[in-house]
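For this depiction, one protein chain was excluded, whereas all remaining protein chains were kept in their positions.
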Amino acid sequence: MVEMLSPLQPVWRPGSHGNFADGVGVVLSETQPGSIVQVTAWPGEEKTVIAAIRTASGLSLPDGAGGGIATETRAAFGIAPGKFLVVSEDEGLADALVQAIPINLGTVTDLSHGRTALRIAGPKAEWVLQKFFAVDFSLPALPVGSGVATNHHDIFAHIQRTGEDRFDLTIFRSFARAFWTALCHASEEVGYEVR
Amino acid sequence: MSPRRGNTAGRVDRTRTIRFSFDGKSLTGHAGDTLASALLANGISLVARSFKYHRPRGVLTAGIDEPSALVTVLKGEEREPNVPATMLEIYDGLVVVSQNRFPSLAVDVGAVNGLAGKAISAGFYYKTFMGPVIGPLKGTRFWMVCEHFIRRAAGLGSAGTAPDSSRYERMYAFCDVLVVGSGPAGLMAAKAASEGGARVILAELDSRFGGSANWSGETIDSLPAADWAADTVRDLSGRENVRLLPRTTVWGYYDSNGLAALERVTDHKEKPGKGEPRHRHWSIRAGTVVLATGAFERPLVFPGNDRPGVMLASAAQRYAAEFGVLPGEKIAVFANNDGAYAAAKTLRDSGAAITAIVDVRADISAEARAIASAVGGHLLLRHAVVATEGGKHVSGIKVQGFDLASRRLTGEARHLDADCLIVSGGWSPVIHLASQAGAAPKWDETLQAFLPPEPAQNWIGAGSFNGRFTTAEALAEGLSAGLRAAGGNGHPEAVPEVEHAAPFSEPAPVFEIPAKGKAFVDLQHDVTAEDVRLAHREGFISVEHLKRYTTLGMATDQGKTSNVPGLAIMADALGKPVAEVGTTRFRPPFASVSIGALAAERYGDIKPERLTPMHDWHVAQGAKMYAAGLWYRPQIYGKPGETVEQAYVRETKTVREIAGIVDVSTLGKIAVQGPDAATLLDRVYTNMFSTLAVNKARYGLMLREEGIAFDDGTTWRLGEHDFLMTTTTANAGKVMQHLEYYLDVVWPDLKVHVTSVTDQWAGAAIAGPKAREILATCVTGTAVDNATLPFMGIVSGEIAGVPVKICRLSFSGEMAFEVYCGAGHGTHVWEALVEAGKPFGMVPYGLEALGTLRIEKGHVTGAEIDGRTTASDLHLDWMLSKKKPFIGSNMLGREGLVAGDRLRLVGLISLDNRPLNGGAHIVEQVDEANPRHSIGHITAVCYSPALGKYIGLALVKGGKSRHGTRAFISDPLRKRFGPVEIVSHHFFDPEGSRMHG
Amino acid sequence: MLITCPYCGPRDVSEFSYQGDGNRTRPDPASTDQAAWNAYVYDRINTAGDHKEIWQHSGGCRSHLAVTRSTLTHKISHVAFARGGLASVRPAGRDHGDHA
Partner (left out) sequence: MAEYSAFSILKNAISGNRDWKPAWRKPDPKPSYDVVVIGGGGHGLSTAYYLAKEHGITNVAVVEKGYLGSGNVGRNTTIVRSNYLLPENIRFYEHSMKLWENLSHDLNYNVMFSQRGILNLAHTPGQFDDYARRGNAMRHEGGDAELLYPDQIARLYPGLDVSPKARFPVVGGLLQPRAGTARHDAVAWGYARGADRRGVDILENCEVIGFLREGDRIVGVQTTRGDIRARKVAVAAAGSTGRVLKLAGIDNLPIESHVLQAFVSESLKPILPGVITWGGGHLYVSQSDKGGLVFGGDLDGYNTYAQRGNLPLVEEVMSELLAMFPGFAKVRLLRSWGGVMDMSMDGSPIITTGPLPGMYLNCGWCYGGFKATPASGWLFAWTIAKNAPHEINAPFTLDRFHRGILIDEKGQGATPKLH
């Protein structure tokens, strides 16, 4: 299989940057999952679709708006009423979901190429994200596993908390380089490592 | 140590000397000094010139309310004008210059304005400078000549033109309780709220927390107030649920308890740390706001009250107690309340002599009297200051008897020695934020002050903000507010005790001393008491008229010291109580904020760049990139020495003769999925889509509800319930919202999901007679011959190991294919296609060639679908289905949309073999000197290699009826006139034989 | 201004797109009542007070919301999904600042 080209390639500068003399505040990375898939249930079919997602991906989505679950290789959360974003290390998840979710339950949209997955982790991750998004990233407001759909001006983002101080961001691919550059810029103050 | 700097008092660090310069003169101060305190310590009192009369001005206040002492800070080429010296913390290497003076602060020729005196009183410019009604200076000319000089005299500091090298940032914050102000009330509120478990933000506009505790000289809980404050802050800073924001001005109270604050992160530093912003713009969402913003002391209005050396009593007290600086050595006091007595005591204790205390009242409290006798000097009750003496600094004052009841002067004026006069005219609570939150303040006759309104949003007030001016009240109210804000009942158990409390009394209702001479209300804008009375005489009596006519309160300090005195003088002129004259509503910002901070992270980065998957390839190939909305697209792939026209003509010719490849990834793409997908498309497109077979595409047109053309594009049926809609690049977002709106609001019963997949697919279009051959050499898994892939057919296959979808469709009129693949494979597939085309001589082409090809074919784009044209105007009537209703179908037939004189699409051929210009108009008769009677305009132009002519598309009255006629372009802006032939917009291969072949 | 999205919770107005007057009902597509169409497209109640309007949470879940908001004070008294039959969903996390 031909590898996907990262949109960040020309601006990818591994290593530590900014004010890192006393350690880095955040680690920034591109996770390059094999699959990013949006699943949407028709009204009334949400529970069936959640079950189908479990069948196809092994992920048990909790109830509730923005509720989600994250493992080291897979993650999913609710992004809108009846709508879920499912991410997996493996390629081909969209096909598996299509098999599991016939048209009478909902629809499956493969976004594996259309979205770029970024990760920000570290003690200052909340602080840096708070520079971009008008969403409360504190742990009580956004527990581990759950996520939000939000935007930074023209850039739309799905953000899932996948650890106490770790967040996975899903950005439109065409904006990924611009957002990455801004993210690095905003992280200079706390020192950051690109990994 | 300067004679003005005491040895012990205050919180400046005397072990650290800071070097800075003022108007080129090198000076020193200490860490913790403001520019104002450092200048005063150096014995410098002349700091600025006023706006209108260029009068010498000094330091009036010690804070953000400063009207006079404004300076410009220089950093290399960068300038920050109009900075209050009272808010500017000094640092090593700080360079400051004074402003609004020429040639120097001491000798300013602009001061000649002062001589014009009464001729340039309030509003004079409305009455003159109109000039003659005839002759060369008629109309607006004379005024504009005068204005030139007025503009140069006006203004304060100069802004720079060099870009600011600083970084600005924004921060969104969420909290249960935002406490604004960190005086005793704010500190108590923050402490109580945080102990109640609330997430707390405490914002203090000064560099130090503590407010009046830093200089009041009182004792709280048996500690000096300043130490109590420091202890409390230390305690708060250790709490997880508290964020302390020093140097942070909360300046805006917006809807839904959204507050805006400006943190000056590095203004006090010589150099910011790596990545550190100069200012941070906080956008705070607070459950409850505790407003503990304190109060501003008011000056009194009397002749000479603007001379350097006249200072607010609390400011003088603060300089002495907090900075260890004396504003004078022989200080006189002028007051209408007890507050100034505490200032006198502090100044006396710090080493100054108090020469006199002048008080308009007949009776004062026993405490005040005790202080007066302790500090020495004359105690002159029932007296007023009627003048100050001296040149650019106070050298003495004149006092005269004053009768409070009649507010008349009595007896003779006499001279008293003083090098500084401190004044107190009472206190105005800082209610700006409460008023911004959405209600008008109320006048309190006892306190002679505006008090906050009933909350229109979720805030609680505490302390002086509420008109509770003593520290004991502030502590109690702060504690109660903090408990309530954290969800408690607001009944505190124990309030810290205050000892050595400063005396307090309500002020006597005196704002102005009726003596002869210029008495200033607004010190920055030079608005005098007489100006206020002139406004009254001329009928400008509503508060807003007063402000606008005299400019009272419109200066950089926004009238923090002048609004209430001005209003009181107007009330007096009207013979009405202040309450009936009213007050203005406060609007954001509470204090001026840097524009850079509000732009925040977008300073230098206004809009993100949106890039196609093949962007880097285009750039590497030397493409000239063109900004199309947020996207970047290749305009031309120029060769060395080629002009833009040469390049696109070469590219276009190659497409028509061989083949070309163009990046079409920017087209909007929307996945339309679900059992009712076809039904939705039938409703939003003017033509039918339910009849479209799987693996076929169709060109569609959408209208707005009004029946006006909205967008066009092809939609591909990938499966029974699965469509891929394409939109124009410009309208991708709008079309997406359009579909979502109808699905959510109008047709919720339709089972359709729409998802933006613009970024999922890379798109490359290959066009030209050799296009099919080229494709055939690189596509596997499918044939691309006419049988397998007919016009508007779709096939799936692979190119270089990557799955692709290929649709045979054409906007160029050539045999053409759009090849879509996953965006991450875009460059890979693109390069494979380019490689496959090489043996044939295929070239990449850009937007110019794309435009030329479509103009030759008469295809419309955004220049023609401009939001005013109908399908019929664009000759797209054939796309309007008569078999079904669609969005806009019911509005199409209205008289205005079918009128005969509408602008309709035509083609144009230049008859003088010169290029046409987009935006040129069309006329039947050229009149170069006096252009008129436009019948339309050109929307798109190019050189057509196919026709060997300069051609264009135009929207012209009469449309088709003019085909074959001659007209003229009329472009007076570019002085281009000349004959054109009006023709059909289908210039090239109107039968479409090339693309179908 | 803060709009409490029934799915996403209270969010800043910058995440929303105003989609206009919510008092209008689109005539039946087959209707040829020109006056009704004209009124639907062009006429507005323009209420001074509680105003029914449509917002899209375009920077969030993208749902359209039926909002009742005072045009005098900007206070929002009611929000629901514009699409009928969708109940408000309990958020997974704790909300802050929902005091509007």
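When the chains are written out, they are named A, B and C in that same order, and each has its own residue count from 1.
The working rule: a contact is a pair of C-beta atoms (placed from the backbone, for glycine too) under 8 Å apart; a residue touches a chain by one contact, two chains touch by 3 or more.
Remember, predicted model here, so these are calculated numbers, not experimental data.
Participant: Since one chain is left out of the picture, which of the remaining chains does it touch in the full complex?
Facilitator: Every shown chain touched by the left-out chain: B, C.
Participant: One chain isn't shown here. Among B:V109, B:A162 or B:V694, which residue touches it?
Facilitator: B:A162
Participant: Can you say which of B:W143, B:Y699 or B:F840 touches the chain missing from this structure?
Facilitator: The one listed residue touching the chain not shown is B:W143.
Participant: Which chain C residues touch the hidden chain?
Facilitator: Touching the chain left out of view, chain C contributes residues 1, 12-14, 18, 20-21, 35, 38-39, 41-48, 51, 53, 55, 69, 71-74.
Participant: Going by the touch rule given at the top, which residues of chain B touch the chain that is not shown?
Facilitator: Contact residues on chain B toward the absent chain are 51, 78-82, 117-119, 121, 124-130, 133, 138-140, 143-144, 147, 150-152, 154-164, 166, 168, 170, 252, 254-255, 258, 260, 281, 283, 438, 530, 534, 537-540, 542, 544-545, 548-549, 551, 554-556, 558, 587-589, 592-596, 598-600, 602-607, 609, 626-628, 704-708, 863, 866-868, 891, 894-897, 899, 917-921, 923, 930-934, 937-938, 970-974.
Keep this in mind: only the chains that are shown with their structure count from here on.
Participant: Taking the mean of the C-alpha atoms as each chain's centre, how many Å separate chain A from chain C?
Facilitator: So the centre of chain A lies 28 Å away from the centre of chain C.
Participant: When the C-alpha atoms of chain A and chain B are each averaged to a single point, how far apart are the two points in Å?
Facilitator: Going by mean C-alpha positions, chain A sits 32 Å from chain B.
Participant: Among all residues of chain B, which ones touch two or more of the remaining chains?
Facilitator: Each of 172, 174, 199, 283, 285 in chain B touches at least two other chains.
Participant: Please set out, as single numbers or ranges, the residues of chain A touching at least two other chains.
Facilitator: 134-136, 138, 141, in rising order.
Participant: Can you check the complex and tell me which residues of chain C touch chain A?
Facilitator: Interface residues on chain C, with respect to chain A: 7-9, 11-12, 14-15, 58-63, 81, 83, 85-86, 89-97.
Participant: What does chain B use to touch chain C in their complex?
Facilitator: Residue positions touching the partner: 172, 174-176, 199, 254-258, 283, 285-288, 438, 456, 458, 683, 705-706, 737, 740-741, 743-746, 748, 885, 890-891, 894.
Participant: Going by the contact rule at the top, pick out the chain B residues touching chain A in the complex.
Facilitator: Of all residues in chain B, those touching chain A are 169-174, 199, 273-277, 283, 285, 601-602, 605, 607-613, 616, 630-631, 671, 673-675, 721, 751, 753, 755-762, 800-802, 822-828.
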